[in-house]
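For this depiction, one protein chain was excluded, whereas all remaining protein chains were kept in their positions.
As written, the chain order gives the labels A, B and C, with residue 1 at the start of each chain.
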């Protein structure tokens, strides 16, 4: 596990090509038998008759990176995983586009299933990121995780 | 959900590009908020001092496709999911390459986490696919799921 | 009735062939397993699964299909 604090933020949507590159980068790690990938996609929710067109994400980036670094440490201590990556969008992400990419790799599937769920739940609960849901008429409301 | 029985088999390894294309194909479905993807990768296990170089997969393909179709029906009945895809390699897959790709999409993360685990466990238990682990010296042994 | 048995995975090596035609009267899958274990004693060590019409059968099931699949443990995924 790397000790340096990585930048989780990607400007705008996370592309399928970025995900493919990340998967391909693991083919040299031949102890890996299972990958689990979570992707969050912006939903075109209808709220009071108006459709969400995009989410604009802002964050306390330095703290967000620190907390994700701490989450990684906890997960590496708890589960026998090989790799773990977290990316989150900052700025505008349109409905249908991907705004979070969390990726865990290990020898066996039960490890990755358990570890990835814990990672995603911790990100939602602990990382200072804020989503502003923009409607088609340019009005907005602030998203809240449930 | 489609009624026709799909072919889950891909000749050789499943490429990161195929996974990226599959992810991109879901961007028009703006009710989706969460994707969960499981990838199985061939491990270079060491067994009695010999390294696994590849797995050669064979199957009763017609039955495998039928069972995967039935698994899909069960999962769609049980969970509020939008989409589900299963792909499995047939033939040779080298260590480090991907041999199974299972993909579930829904509005919320708990749905995809629960559904995907059930899908993968069912595939391992119920689908007639057989893996022959090929060692570097061309000897082999037959894989068994635990 | 002529029935084609198809062997999969390691069974092809244990039995030494991938298919064979046998003539059976109205028998159950249990009787087929007994016949197989008698013919190929090495099969006793394996937990076989028997399928007809693309579905795993119970030992009590009668053979109704002309094509029977004989499987070793699955190892996909």
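In this section, a residue touches a chain if its C-beta (ideal position, glycine included) is under 8 Å from a C-beta of that chain, and two chains touch if they have at least 3 such contacts.
Because the structure is predicted, anything quoted here is derived from the model rather than measured.
Enquirer: Can you pull out the displayed chains that the omitted chain is in contact with?
Expert: A
Enquirer: One chain isn't shown here. Among A:57, A:82, A:113 or A:135, which residue touches it?
Expert: Selected residue, touching the omitted chain: A:57.
Enquirer: Which residue, A:50, A:94 or A:124, contacts the hidden chain when the whole complex is considered?
Expert: Missing-chain contact among the listed residues: A:124.
Enquirer: Which candidate, A:11, A:48, A:77 or A:144, sits in contact with the chain we can't see?
Expert: Candidates A:11, A:48, A:77 or A:144; residue touching the omitted chain: A:144.
Enquirer: Write down which of A:72, A:88 or A:109 is the residue touching the left-out chain.
Expert: Looking across A:72, A:88 or A:109, the contact with the absent chain belongs to A:88.
Enquirer: For a quick check of understanding: of A:54, A:100, A:115 or A:134, which residue touches the chain that isn't displayed?
Expert: Once the missing chain is taken into account, the touching residue is A:100.
Enquirer: Using the document's contact rule, name the residues of subunit A that touch the chain not shown here.
Expert: Within subunit A, the residues that touch the unshown chain are 40, 57-60, 62-64, 66-67, 88, 99-100, 120, 123-132, 142-145.
Rule of thumb we're sticking to: only the chains that are shown with their structure count from here on.
Enquirer: Please indicate the chain closest to the centre of the assembly, with centres calculated from CA atoms only.
Expert: Per-chain C-alpha centroids compared to the overall one single out B.
Enquirer: I'd like to verify one number: the distance from the centre of subunit A to the centre of subunit C, where each centre is the average of its C-alpha atoms, in whole angstrom.
Expert: 48
Enquirer: Which integer distance in Å separates the CA centroid of subunit B from that of subunit C?
Expert: 26
Enquirer: On subunit A, where are the residues touching two or more other chains?
Expert: In subunit A, the residues touching two or more other chains are 109.
Enquirer: Touching two or more other chains, which residues of subunit C qualify?
Expert: Subunit C, residues with two or more chain partners: 77.
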